[in-house]
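Of the protein chains in this complex, all but one are displayed in their positions.
For chain A:
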Amino acid sequence: MSDVVAKIDNLRKSYGTVEVLRGIDLAFRGGEIHAFLGANGAGKSTFLGCLSGAVTPSAGTITIRGTPHSALTPRQARDAGIGIIYQHFQVIGDLTVADNVFLGNEIRRWGVVDSRAQNARTKELFARLDLEIDPTRPLSSLSVGERQIVEIARALRLKPDLLILDEPTAALSEHEMKALHRVVRQLARAEGLAVVYVTHLIDEIEQIADKVTVLRDGQVVWTRPVNEADHVALAQAIAPNMTDRSDRTAPPRRDDAVLELRDYRSGYTGPVDLTLHRGEILGLYGLLGSGRTDLLESLIGARGRASGSFRLAGRDIAPRSPRAARDRGLALVASDRNEQSLFAELSALDNLLMPHFGGLAGSSARQRQLFAESAQRLQLRPARADLNGGRFSGGNAQKLMMGRWLFPGIGIEVLLLDEPTQGVDIGAREELYTLLRDFVATGGAVLVASSDPDEIVAIADRVLVLNQGSPVALLEDGITEERLVHLSHKTVHRSTAHAAERHLATE
């Protein structure tokens, strides 16, 4: 049970001057389920990337079954016996279960795919997992949990010694989660696989893991047997520095409410009751699938609203498109900049002024003037109007995205932001926060959603914590990373599992 399958020594990874992994030493043993925890940006995905071959380490060795590697390609990782199951499914809905299991490695006979053999082998694989799924069913007819199992079967077919699961239960219902746990335990106990199990849910660790490792800032905080790691210890390890907020002068929050939600429900999230005042930055904290994005997009009309009331500046509103929301004084800076807000092949000027052509930005002289003023205010680097949006660093591109709504006199009352500092370095982060504080100081209000507790603690005056579509707490003061992590990692009873599935399906 205790033979070391994989040993990691002093694993490091830097991107430019930023050190993401700062010397990781770990050992994974056969028959053991090793849980892996860490906040966003702790280096989890980079670490998994090094193991799976997606990322080339800067230094260190990965020793698998006695063979040391300084770097792996995805193929080498697979051949060395590392199987990985990603958070986002890599399966194809139009193919059958067996086709998916053998995708890219089909059993051939006379040059054509031998479906009969594939179906039989798939059945065997499922039998090993104590499950029955008809290999000839189209994948699209499977539940989310069953798809997860198909992913596992696919990884198992390559006979791995080390199986990595990256947040496998993020999208599963309670029942499916139990089924998955059974499968994982079976693999570890009966087949002696070493399992690395990444999760956000502290509760889940107690149910499944033998050992826990907490990662923070690219280093291992500690590795302990699961019975020596209680909730408090875990939360503290994930986010130890209860940032001292007392040095922050509380902003002069005015009493005039600007945005009011009463019993507000989008398709997935709610009911939310919330009042946002002028001069206030309100945080919306939650993990992936907590409903952050869903709520924000519903507010600006990019997704539907199910019920409840929504008042902005004293008027009931129901915007049906981002355009309509903007005309009423509400704008969103969406998450995932490259997919949802940046025009990579258009100039910085076009990117900054895109909402205002035909309005504020008339003549080209006026446009250049607006750009120059904005670039100064945003501290845009380089302050070049003609440079393509895609050429800016993450922080400076994000300044352009936020700058769109920060022109004085365009009537934006409330700015919504979703993961505003994704892929933004620390320095630029502070600059972005300053922009937000300046905005609220002039009478605006900000609703900022984030999965990064650091960020929420740094900027939010109050925080609404969301967990699987439901608001679980509204923190007025005493906002610490520890509390945020604790509240959001609790497993909520999953009566909304089906809603969650629908939600994911629409994403």
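Assume a residue touches a chain if its C-beta (ideal position, glycine included) is under 8 Å from a C-beta of that chain, and two chains touch if they have at least 3 such contacts; residues count from 1.
Quick note on the criterion: contacts and distances are computed from a predicted model.
With the options "Universal stress protein", "Thioredoxin reductase", "ABC transporter permease" or "Glycosyl transferase family 2" in hand, the undepicted chain maps to the protein name "ABC transporter permease" (source: UniProt). Between the chain not shown and the residues A:L129, A:V214, A:L295 or A:A334, the one that touches is A:A334. When you scan A:D94, A:D255, A:D316 or A:E345 for touch with the missing chain, the hit is A:E345. Set against the missing chain, the residues A:K13, A:R29, A:R292 or A:R404 yield one that touches it, A:R404.
Within the entire complex, the positions of chain A that touch the omitted partner chain are 300, 302, 321-323, 325-326, 331-332, 334, 339-346, 350, 354-355, 357-359, 364, 404.
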